[in-house]
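Dropping a structure here in structure tokens format, bear with me for questions.
Of the protein chains in this complex, one is absent; all others appear in place.
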Amino acid sequence: MNRLIDIAKNPLTIALVLIAALLFLGNTLSPGFASGGQILRLLIVAALLGIVAAGQNLVILGGREGIDLSVGGVVSLSAIVAGNVMNGMDGGIPLAILACVATGALFGLFNGLGVTLLRIPPLVMTLGMLGVLQGLLVVIRQGIPSGRAAPALSEFVTRPFLLGLPGIIWLWIGVGLLMAFILHRTVFGQRIYAIGSNEQAAFMAGVPVRRTRIALFMLSGVFAAIAGLCLLGYSGSSFANVGEQYMLPSIIAVVFGGTPLSGGKGGYTGTMAGAVLLVVLQSILTTINIDESGRQMVFGATLLVLMLFYGRGRGLRA
Amino acid sequence: MTKLKLSGVSKAYGATLALRRGDLELDTGEVHVLIGANGSGKSTLCKIVAGSVRPDAGDVLLDGRAVTVSGPRAAQALGIGIFYQELSLADHRSVAENICLPDLPKQSGFFIDRAALREKAERYIALFEAVAGAELRADTNVGDLRADQRQLVEIMKALATEAPVLIFDEPTSALDRAQVDRFFEILRDLRNDGRSIVFISHRMDEIFAIGDRVTVIRDGETIDTMAIAETTPEAVIHMMVGEQEELAAPQQAAPPAQAASTDAALTVENLTGAGFRDVSFTVRRGEILGLGGLHGQGQSALLKALFGAPPPSAGEARIARERLRTDSPRSAIAQGVAYVSGDRSRDGVITGRPILENVTPIHALRNRLVLARPGQLAEKALPALKALNTKFAGLSHSIGSLSGGNQQKIVIARWLIDKPDILLLDDPTKGIDLSAKTDLFALIRRLAEEGLAIVLYSSEDAELLNNADRILVFNGGAVSRELSGAERTRYNLYQAAYEAA
Partner (left out) sequence: MTTNASLTKQDGGGFGTLLRRFPFLPALLIFAVLLVLNGIFEPNSLSFRSLTGLVRTYMALMLLAVAQTYVVYAADIDLSVGAIASLVNVTIIVLMQHMGGGGLSVLAALGVGVLVGLACGLVNGFVVAALRLQAIVATFATSIFFTGLALVILPVAGMPAPTVFWRTYGGSFLGIPFVFYAAVALAILLYLLARTRLATQLLAVGDGQQAAFQSGLPVTAIRIGGYALCGVFAALAAFCITGDTASGDPLVGAKMTLFSVAAVVLGGSALSGGFGTVAGSVIAALIIGLINSLVFFAGTPSHWQNLVQGLAILAALMVGVLVSRRGRA
């Protein structure tokens, strides 16, 4: 019985049940919503968000109010960098990947150094970095064209690749496995949880707190950069601030996945479900026939209601 | 006349029972002392009365009427004021604002009546004028005050509620003699005015100086209430520890120091840092060096400094012949130094994580592991846990599911997989049960026999006297005396701790 309650209270269960319910609802409102092709399309969108959320998840798990508001900027920047490096040519893909990862890691490193060495609160540091990235985007856009995705990249993201699933879905599954491996089978993963749940105790047990936290911010940048690359493949060419739409949703996906913003608890499997949940919800709202204003109101209100499912803060009276 | 009566009050946090059965009868116009070992449930009892903890069961009667204390505000409305052991001060607010925080004087509805605020605060500050120190003024920020002054502000804050029932949960722990004396004068005045006062302290002399009656709590249960005039410190201590005292403090004298080998494992020379200065000593392999003295005289700070958290500011420490690098716990660990803190929830336990992850971080660090293979790690962890008689259901269970004593065993076990050369124990038995203490000290002796050098600070004198081969008594951040051999008596320890202080 207790086991059942535990399963019912598990964020992953909540997310999966909600996803199923929403798909059912969507299919009732608009038959064909839950068809295979449509679900695949949803999963591609969810994969883009989910990959950004992977890095966000790591930063949040590491605690000390960890949060990365600059992911949106990195996504946009990476899409431009990739577009220019490959410029519509398949041969440029490896170099583009390299350039994107380096870009993401570099900005992650700046964030990490600011947060650890200068002890700037992550919210402030990454917010400032977001401003810098947005400025940088304007500069780059003036100097060079936005560039185009290589055909192979677009195909990888949108066309079936293996077992009828597009490459990006496989990539996302790979990210999921990698995250599970990092978090549960490496000492680094244990250290992430350790600094997130009790930084002082982790420090006293010899955990390199700063280095670990810097690594988390760098990984966040790298994941955002990879998502930017895939986003370029998804849309063919990059346009202004494509990444902005990922900033706060990536945080919400993490929260819906059962990782509280206080850190030290949770994992990526839930976040994946959270990303799907968010995308399905948004998609239902575009399917039903209401205008933009109503859609936003329903979306905002639904987010609030869903948050109630994910455990509220502790009361002050013990 | 009974002012406040608690019967059968209980409180559990998850699996841990903080208070099993709390009973208390508080009369009008008395100072009622509550006494019990750390973790026996005194604070929980007080917080239930003050409304900040919700009881699971039990009745509270105030003036003979059953009441529900639904929160701190309700408690204030009922006329109950409290001094919190952990203090309830806002660091960035002024002394005056803190004293009046529960009920800031109003002016035309919204505004703070600054004049009234100041006037009210000055009244309570004046009570301690002669002993508080010049910095304690109405407009000083509380965060700028010394520990004793902050404690005085919390006292003033409790007094300012003017409540008929006042609870003081360890109000004197940081106060000096003159401050305590002044506080007691005030308490006596309040008692003579007919107020009912609950007073908690660990200092037997204070209890007998101020108390009218004493209630003893042990392991979350009220044992008995007696009139102070009709009892003795020995009788009270006996009730506090129950039948089990022998377990914790084996009567056999500590083994002679010559059992230890002659090569120095750790040499400390003129070490100075925050909270201690000019400390020198040598520990040999196989020796247990005790650090004694009153609480907070630099013992903890010294041990932490040797572990690099934070590093000392001057002086030198050597292990064997090499200089000990104390820049961070990481380098200390790499050189074979281990540190166990008594404040396990702060420095030890990785909250909410599995037992296995709590046992293995040192092993992973010392062997530069990259992968964490649960099966392999479990093989390493189990013998260490067994050596301490740790009770747990499974390695994957959260460490939070264990009792305090078992949590501390887990934290200690992490040092046993790859044995260190030097073990620094910083009041390691704080707040853990007697059987866990027994297991722990058995292990410490065994480790010493295996050749580890051990430095032990304990806030309980019996632990030092029974286990340490030598004792350095700390006073005001420096070593005031070294006790070895037959000198290791409670009398000498007390004398060295209190002299010139």
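As written, the chains take the letters A and B, and residue 1 is the first residue of each chain.
One rule holds in what follows: a residue touches a chain if its C-beta (ideal position, glycine included) is under 8 Å from a C-beta of that chain, and two chains touch if they have at least 3 such contacts.
Remember, predicted model here, so these are calculated numbers, not experimental data.
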Would you list the chains present here that the left-out chain is in contact with? A, B
Looking at B:12, B:101 or B:320, which residue reaches the missing chain? B:101
Which one, B:147, B:227 or B:370, makes contact with the chain that was left out? B:147
Touching the hidden chain in the full complex, which residues of subunit A are there? Just list them. 65, 67, 69, 114, 118-121, 123-125, 127-136, 138-139, 141-143, 248, 251-252, 255, 260-261, 291-301, 303-304, 307-308, 312-317
For subunit B, which residues lie in contact with the unshown chain of the complex? 50, 52, 71-73, 75-76, 82, 84, 87-93, 97, 101-104, 106, 110-112, 114, 133, 141, 144-148, 157, 174, 176-177, 275, 277, 294, 296-298, 475-477, 498, 501
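The rule is short, and it goes like this: only the chains that are shown with their structure count from here on.
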Nearest whole angstrom, what separates the Cα centre of subunit A from the Cα centre of subunit B? 44
For subunit A, which residues are in contact with subunit B within the complex? 184-191, 193-194, 197-198, 200-208, 264-265, 316-318
Can you list the subunit B residues touching subunit A in their complex? 13, 47, 51-54, 71, 307, 309, 329-330, 333, 339, 341, 346-353, 357, 360-362, 364-365, 369-373, 414
